[in-house]
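A short worksheet on the structure shown next.
Complex shown without one protein chain; remaining protein chains in place.
And now, chain A:
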Amino acid sequence: MRSLSISLLSLTLTLLVVANAYYQKKQFYPSVVYITKSNPSMAVIYIQAFICVWITGKIMRKIFFGQLRTTEFEHLMERSWYAVTETCLAFTVFRDDFNPKFVAVFTLLLFLKSFHWLAEDRVDYMERSPVISWLFHLRILSLLLLLGCLDLHFIQHAYLSTVTKGASVQLVFGFEYAILLTVVINIAIKYGLHSVDLNSETPWDNKAVFLLYTELVMGLIKVILYFAFVAIMVRIYTLPLFAFRPMYYTIRNFKKAFSDVILSRRAIHNMNTLYPDASPEELQAADNVCIICREEMTTASKKLPCNHIFHTACLRSWFQRQQTCPTCRLNILRNPTNNNTRPAAAAAPPRPPQAAPFMNPFFAGQNPFQMFQPPNMDNQAPQQPRPAENGGEQNGAPPPQPQPGANMPPFVFPPFPFMPFLPPPPMPPQNFASLSTEELQRMEGNERENVEARILCLKNIQMLLDAAVVMMQQYSTTVLLSNQVPTTSSNATTPPPNLFSTNNASWSNSQGQSETPRVAKVAPTTNVQSNSSSENGEGSSSDVFDKPTTSKEGPSLDASQVSQEEEIRRRRLQKFEQQTESE
């Protein structure tokens, strides 16, 4: 309403001025001269021209955009103010050229700029709008075509004028239109990508990647243009202050695009190398909805180490922001290989007897020192009263008791660089062939903490070796002892590989201990046996344990004992095999 009244007022004023001039001079030419000579009349004419531009702008906006959205309008106003300020700054540089034509050309530039911004906003909106009509496509396409042609024309004009007449303000225009042309190209590419996506039935995962690279390339071109412009301006005129703000923003955007590309690449790399594709069964087990986009997962979904499943594309765009699991916030970059060792590591430190039945490679590494444990305990049992044995057992065998951080894998491999202490270092793969050179290097690490961890690890190895030596000594003394005391012989000479029986024994032993506190025992082995068989009704442990005790009744002759032991061992193995089969 207000704008309408202002335009009407201006129109009346102009008519008045023209009428007045014509009334005074009677002829066309003298009246024109009169108007141009009179400052007040010229002011009115300028205002009228400005309003004409304004109205043209409104009409064009109506044609190409229809109703503007609030955010679009806000963007437009904000950017216009900056542009006007910068234009004023530019005037100061070219004050010698200052004339109405110059102002007109600058106004035209601003005018076109605002349409570029609007087009940009509108194309961005494509992705967020539920309905895109054919009118929208028509408008955007024609607008882009028009803007592109105008930009090209003005660049050409600026180029020709600079070449023929030497450097002038046309340099600035040429440069500004070149920037605008990149904007048009950028919008066109985005528009193309969005429309392809809109027309496809399934979500197009790679669109984000294309957009990212478009942004990067366009950013690079713009940055180069700005630098070239500033360099030329500094050489010919002076520092172009008016170009600094857009230049700063362009550089910032380029930097952001660059880091986005890097993060995205890293995320894609992680996705492809570290996480397995989710199988259909796993998808069924979960409720089959990707929690990021709330859509069904049919294909292309990945499983994270924490067992949460997402769409590959959703996960990728999230990983560009953050490298955590969206559901449980597990930091996926910190422990990429931890997933396979985690359950094992959790089970490893506390109780060897529980751990023993799993025969996975991880425990194969652990076994060597576990084997020494049972003889050690059994050897303590006969000689010492119950409490000592109990203590020794609950902490595991005293000497090889490892700290959690110094668990088995460090035996052979350098520790993983990211976590020298808790939790246990992840188990490196069996052979290093599957790892890339880069991964190997990362694994080795050479920061202080890595070196410290390595030293710690070596110390642990030394400790374990010492423990082994001590145990060997104890073992040999027990053997010596068993030759004299027949009752302990069977236990003490239990062949090391057969650790299941001994483990079970010690386990049932500890159970018995905890359930029925007893006074010091006289004949430990029988005691243990009766205890385990009575309290552990299920055959596994008591049966296996039964065998050695029967041997105790046998004579203590060395030769017969050896053969008997052989026999026992064979029977035990048999038993064990049956057991495992039945299980």
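In this section, contacts are C-beta pairs under 8 Å (C-beta built on N, C-alpha and C of every residue); 3 or more make two chains touch, one makes a residue touch a chain; residues count from 1.
Heads up, the rule we're going with is that contacts and distances are computed from a predicted model.
You can't see one chain of this complex, but its UniProt record names it "Ubiquitin-conjugating enzyme E2 G2", from the set "Ubiquitin-conjugating enzyme E2 G2", "Rab5 GDP/GTP exchange factor", "DNA-directed RNA polymerase subunit" or "Cytoplasmic tRNA 2-thiolation protein 2". In the complete complex, the hidden chain is touched by one of A:Ser3, A:Gln24, A:Ser129 or A:Gln462, namely A:Ser129.
Set against the missing chain, the residues A:Lys37, A:His153, A:His269 or A:Arg321 yield one that touches it, A:Arg321.
Remark: the residues of chain A touching the chain excluded from display are 69, 124, 126-131, 197-198, 200-204, 291-295, 314, 317-318, 321-322, 324, 326-327, 329.
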